[in-house]
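Left out: one protein chain. Kept in place: all the others.
Chains: A and B, in written order; residue numbering restarts at 1 for each.
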Amino acid sequence: MTEMRYRVVKPALAEASPSEKDTAPVMQAIDIQHRYGDAEILRGISFALHPGEKVVLLGCNGSGKSTLLKILNGLIQPTAGHFMYQNEPITPKRLRTPELHRRFRHEVALLFQNPDAMLFNPTVFDEIAFGPRQLGLQDVSDRVNHWAEQVGVSRHLSRPPFSLSGGEKQKVCLAALLALDPKVLLLDEPTAALDPRSTGWLIDFLSGLGITILTTTHNLSLAPELGNRALVLGEDHSLIYDGPIQTLLADMERLAAANLVHTHRHRHGNIEHRHTHVHDWQ
Amino acid sequence: MHIPDGFLSPQTYLPAYAAAVGLWAYAARRVKRDLDADTLPFLAAYTALSFVLMMVALPLPGGATVHAAGIGLLAVCFGGWMSFLAMSLVLAMQALLFGDGGVTALPINTLAMGFFGSFAAAAAWKVLGRINENVALFLAGWLSIVVPAILIALALGIQPRIASDAQGAPQFFPLGLSVTLPAIVLPHLLVGLAEGMLSILGYRYLKRLREKLTP
Partner (left out) sequence: MNPDRVRLIAYLAAVLAVSIIHQPLWLALGLGLTLLAGGREAGSILRRAIRAVLLFNLLISLSYLVMAWLHAVSPWQMLLRLNLRVLLLTSLTFLFIARVNLFRALDFSRNLTYVLGLAYSQSLTFRRAHDDFRLALASRSLRRPGLRDRYRASAAAISWFIEKSLHAANQSAQALRSRGFFHD
């Protein structure tokens, strides 16, 4: 394909109305830098997330997306800079106070790229119930059944999570996180290991949720489905774009700089040419 | 047991290296003879497995954690020589690639953990395996921690006696057997319990896996 196909923005993904945008950001990253040994992972990352926004974090492999998400979940202390959740600075150290810890872990959930890393309970039911049980809620069973049904794993409730397929494991993880009714959902490359049908399901499911969502992906074709605002991490580990996704998709130069599009020889019949493009993902 | 370099005298580590090299050469030949051409990839895999098992925190009541090594499990499942080689590789990898543990402590650790630890475990399994599997596995795991702990405590504790200068001041590890034996062996009696449990559960899991993989 030599052109980008623009998709009509569905109402469910409509950008937050101006009045909402004026409200305080739910999450704010301020000049976050991170080094690991001698390697620079993140450089000068600053942005804000507003309630209800659906934002896509784009970047090629190795640009630091996973690390940024772990910083935003208070799991890693950035080497410099800080981030705020509801105007409170969050670091692993500050999270040692039980009150803040409980509130933060309740309200901000992270879906790891490798779903295996998250699953450890004996049955799918226990896995989804893990969060609510920690809150000491009375309606644990109802919650579990509700979310299991929402993601479509109700028939697996008494099976161990390890026996499920990759896509089903992902669904169990999602249900387990959503069972806590978080306010912010961070998703690390959720579509990377999914088959096409599961990916379609995920996109529909996420667009139906009313909470703030930040999704990372390196798949440019899916990006418009996952949000209407894009943050782009360049190969130099800094934020090279923060704005509407449709504008980004028209900016081939910036996309190429971020290693999100490629060039290679194209053959059409007897004609051979090369240009920068993206393959439309079916 | 990651003792930094500088605590063991050459009188200790040079003979240990000689013994270790001899055993490595023999083990390499034994392992290649007993198993088929797949030996190398499996040895690499067990090495990586043992490496990561040492990182996993096994929970103890009260919030404490211990780290096991999987020596007992490896020895029971794959034999003493394979376990010895895998452990030697892990220790060499940690010392020379990860900077974790010293190159002078390497032969002592290899002999203590890799050789005596593995074969103590293998022996326990051979003797008791047919009588009661769980007890044999538990004992294998426990011995694979306690026997090396005793040997390392001995190796460290004799340093003041064999390597002191003219004034009697120790040149390497400065505390004697009366300190090292209780200080090192006692805690490892407990660590051995966690390793014993790991051996039982790991063995069961591995058995189920192998049954699934081999048609």
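Heads up, the rule we're going with is that a residue touches a chain if its C-beta (ideal position, glycine included) is under 8 Å from a C-beta of that chain, and two chains touch if they have at least 3 such contacts.
Quick caveat: nothing in here was measured; it's all calculated off a predicted structure.
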Residue touching the undisplayed chain, where the options are A:73, A:170, A:198 or A:212: A:73
Which of B:40, B:127 or B:162 contacts the chain that the document leaves out: B:40
Residue touching the undisplayed chain, where the options are A:101, A:146 or A:159: A:101
Per the touch definition above, residue among B:16, B:95, B:152 or B:191 touching the missing chain: B:95
Residue numbers in chain B that touch the chain omitted from display: 3-7, 9-10, 13, 28, 36-38, 40-49, 51-53, 55-59, 61, 63, 65, 89-90, 92-93, 95-97, 99-100, 102-104, 165, 168-175, 179, 198, 201-202, 205-206, 209-210, 213
Residues of chain A in contact with the chain not shown: 38, 70, 73, 75-76, 98, 101-102, 105-106, 109-110, 112-114, 116-122, 130-131, 134-135, 162, 176-177
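By our rule, only the chains that are shown with their structure count from here on.
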Centroid distance [mean C-alpha coordinates] between chain B and chain A, Å: 42
